[in-house]
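My questions will all concern the structure given below.
What you see is the complex with one protein chain gone and the rest in place.
Residue numbering begins at 1 within each chain, and the chains themselves are lettered A and B in the order written.
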Amino acid sequence: MSKLSVGSSPHHHNQRDTGAVMRLVMYACIPGILMQTWFFGVGVLIQIALCMVTAVVTEALIVELRKKNTERVIKDSSAALAGLLLGISIPPLAPWWIAVIGSFFAIALVKQVYGGLGFNMFNPAMAAYIMLLISFPVQMTAWLPPVSLTEQSFTFIDALNTVFTGFTTDGYSIEQLRVGYDGLSMATPLDHLKTQLIEGYTVGEALSSPIMSGNWGLGWTPVALAYLAGGLLLLKLRVINWHIPVSMIGAAMATSFVLFAADSSVYGSPAFHLINGSLIVGAFFIATDPVSAATTNRGRLIFGAAIGFWIIVIRTWGNYPDAVAFAVVLMNMAVPLIDYYTRPRTYGHKAKTSSIHNNEEP
Amino acid sequence: MKMFADYDQIMERISLQNLWDFPGGVHPTQKKSLSNQTDIQRIDLPSVVHIPVKQHIGVNGELIVKEGDTVKKGQPLTTSENSFAVPVHASTSGTVVAISDHVAAHPSGLSELTVTIECDGKDSEYEYTPMSDYAQRSKGEIIQAICAAGISGMGGAGFPTHLKANNVKPIEFLIINGIECEPYITSDDRLMREHAWQIRQGIDILCHLLQPKQVLIAIEDNKPEAFETMSIACQQEDNYHVVKVPTKYPAGGEKQLIQVLTSREVPSDGLPVDIGCLMYNVGTCYAIADAVIEGKPLIERVVTITGEAVDAPQNVWARIGTPIKHLLAQAQYHSEKQSYPRIIMGGPMMGFTLSSVQIPVVKITNCILVPAAKELPLVEDERACIRCSACADACPASLLPQQMFWHSKAKEYEKAQEYNLFDCIECGACAYVCPSEIPLVHYYRKAKADIRQQQLEKEKSEKARVRFEARKDRLQREKEAREEKHRLAAEARKQSLNKDGGAAKDKIAAALARAKAKKAKQQAQLKDKPSSDE
Partner (left out) sequence: MTLTLIAILVVVLIALVFGALLGFASIRFKVESDPLVEQIDNLLPQTQCGQCGYPGCRPYAEAIANGDEINKCPPGGEATIKDLSELMGVEAKPLDAAHGVEDVKKVAFIREAECIGCTKCIQACPVDAILGAAKQMHTVIIDECTGCDLCVDPCPVDCIDMVPLHDSSENWQWNFKQVSVGDIPLRQL
């Protein structure tokens, strides 16, 4: 004898659940990760693996402690995604404990302490990145030059050794690896520009360095373009909305253009800012994190634009070369405010906040 | 507030097929071809029909039959004493075997007063009074005929049609809703394909009553055949315009369709007529034509029986009161095709699950949906909200479902109402897209029901307070009145004492002395007589 089952409508459901959304974002990262690995070595993959494993294990442990359905929580893949995003932000040959501490911090303190997925105010990967950058500035800025520029070629075993012991199998330290063929320490393009500007060079002079070919940072440009491809795929699949990436990149371009037009010898061009650093990754993969971003369309435009603006401001006048993490976390704090003031006008209502003010009228 | 488009602008855009749009909306899989391939079938009569006394929004009609009565097909079972009452009719001939509570066509599965008729199979007809010359009749007579035929909105809301038709405000657009935006349902589609002419007659009657400037017949562009037949049926009338509306759920919602066609918005505390629009479902138009021209009451309607758990999905003419069991047998339902047996009345987005197969077809029943195991999977437990706002993107009313969800769940009803909870039309688009599979609409329904309940209780407690205070006052007054009476009586006694002087005093003294003597005598007797119990 069967019993009829009852439930509330709708009975129809879009088959894309949280886990599917998170996994789609991870798949969309694949072109960027491959390109990053091509130019910066297998260290990239090691860091990603370290971060993802730590993040998932941390999440599982804490969820177990909180007596929730662990399997269900892990299946939503949000911890894995946070780990992945942190992994791609960490220098490929940074010591293993950087990734472990960062991922633990991201999941335990930024996410679970606030109540788990959906309740965290800040983007876990970016908050962890900032913590690492402030706590371990040397390790966190030790980006190797693109593989093609280094004298020593290193293998997977080398990378593994460097991550876990600090030295390659041949006994080179990470500092020695960073030295380019002209004996100068190699840096990221943004880092390079910043140092050169501080030392009194103009932008033009700085950009003539071997790690740059004009605006195009060697290695960095293809990586950025690969992430762009992934981001466009996410847009196409409607996993993310266009509002945040477009307004973020647009505002960054506009701000840098104003500065560049004012003095092109001191300020980088819009194109330079676009393809160097993590602006594109940030615009498509990080600022679009649903949990910590603004939730209304107008709010998303404001949120994205403010991030874009802050990125250029912090890159130009701040102490750190890149600023995506700072700008995103800064704007995460403003999300409740933005959401409150960008409420859409409900069908059949006059002004968008009428119902609130009605209560206050005498 | 943005200015709404005026009549000429609207007509220009409609003639260019350049309609407006409503925000949000979703595109669920249609699955309409399951059931719209064959004609509407006539089916065997069921052995019993259960006719609920109330099938509309409003109040019960007055019962005019009793158990044991024999009734004919179309005979009224209740009368409309009140303008909010809509009568119901026997949908076939037979004997009234019970007037009692029977499980109702409602998600709660609770019972309602229902007339159960055992069918005699003869289907003999009651005498109808046709009104083929309606153009010469007064509006009041026509509206009376519509009311007497028991017509209430057949699109789903069930609002009494005679109330809507009894309108004095100017109407610019009479909108005929043939959108049928819910997946699976094809009853209006088939009705338009096969009975366009009668629908047109119903529209003619409404035009006679309402005198609109323009009639817009809106049909979604996934029903080209219905569009074709309706266009042919309406081609002679200059002010009838059949409009193709882009397919998007919920384009058939009253407010959304008005927005798509006219860009106007029904005020939150108003009605469509406030912005010059009035809307009827195509099924209602068909029923109006029957009611006025033939004098035939609403005793049957088209019902889609569909889903992959039936072998023969189809549309049927179902008598009001037909148990769902009968329809399922007609379409060859196999419960083993469902992992959890589930029967939905209505569509997959807004329909409700039935708790019994004895539930009857009512006037708003447009579809019976029995999905197979993997077709419309049951939702697992909800996960945490990830604040992705996919719900807000899908909301056709530009609400913030996520915020309403937080506040409804936390029972912070004032906050939920600040986010305009009561403007939610419960279309289900938000819950459809939610990646965390949160039953958002269910939370809103619960919150709305709770708020209504609280308001009722508040009113009731207010009334109780007033009555309590009134009683206290009354008791106080009575007490004062009593005291006043006593005082007056005492005074009167005093006065009479004083008037009579010593005589009265002597009388009292004598009475007292008598009483004393009597008491003393009794006591003496008691002492003298030994107790007999010893």
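The criterion applied here is as follows: a contact is a pair of C-beta atoms (placed from the backbone, for glycine too) under 8 Å apart; a residue touches a chain by one contact, two chains touch by 3 or more.
In this text the structure is predicted, and so the values were computed from the model without any measurement.
**Student:** Considering the whole complex, which of B:H106, B:H208, B:K244 or B:K415 touches the chain not shown?
**Tutor:** Touching the chain that is not displayed is residue B:H106.
**Student:** Tell me which residue among A:S5, A:T141 or A:T316 touches the hidden chain in the full complex.
**Tutor:** Of all options in A:S5, A:T141 or A:T316, contact with the hidden chain holds for A:S5.
**Student:** From the listed residues B:L328, B:M349 or B:A394, report the one that touches the chain absent from this view.
**Tutor:** From the options B:L328, B:M349 or B:A394, the contact with the absent chain belongs to B:L328.
**Student:** Give me the chain B residues in contact with the hidden chain, please.
**Tutor:** Residues of chain B in contact with the hidden chain: 104, 106-110, 112, 325, 328-329, 333, 335, 341, 355-358, 442, 445-446, 449-450, 452-453, 456-457, 460-465, 467-468, 470-472, 474.
**Student:** For chain A, which residues reach the chain that was dropped from this view?
**Tutor:** Residues 1-8 of chain A touch the chain that is not shown.
Keep in mind that, in the parts below, only the chains that are shown with their structure count from here on.
**Student:** For chain A versus chain B, what separation do you get between their C-alpha means, in angstrom?
**Tutor:** Once rounded, the distance between the two centres reads 52 Å.
**Student:** Applying the document's contact rule, which stretches of chain B touch chain A when the two form their complex?
**Tutor:** Of all residues in chain B, those touching chain A are 1, 22-23, 26, 28, 107, 109, 183, 255, 259, 265-268, 270, 335, 340-344, 346, 348-357, 369, 371, 376-379, 381, 383-389, 392-393, 396-400, 402, 417-420, 423, 426, 428, 431-437, 439, 441-442, 445.
**Student:** Hey, which residues of chain A end up touching chain B in the complex?
**Tutor:** Chain A residues touching chain B: 2-14, 16-18, 20-21, 72, 76, 78, 116-119, 241, 290-293, 295-297, 343-351, 355-356, 359.
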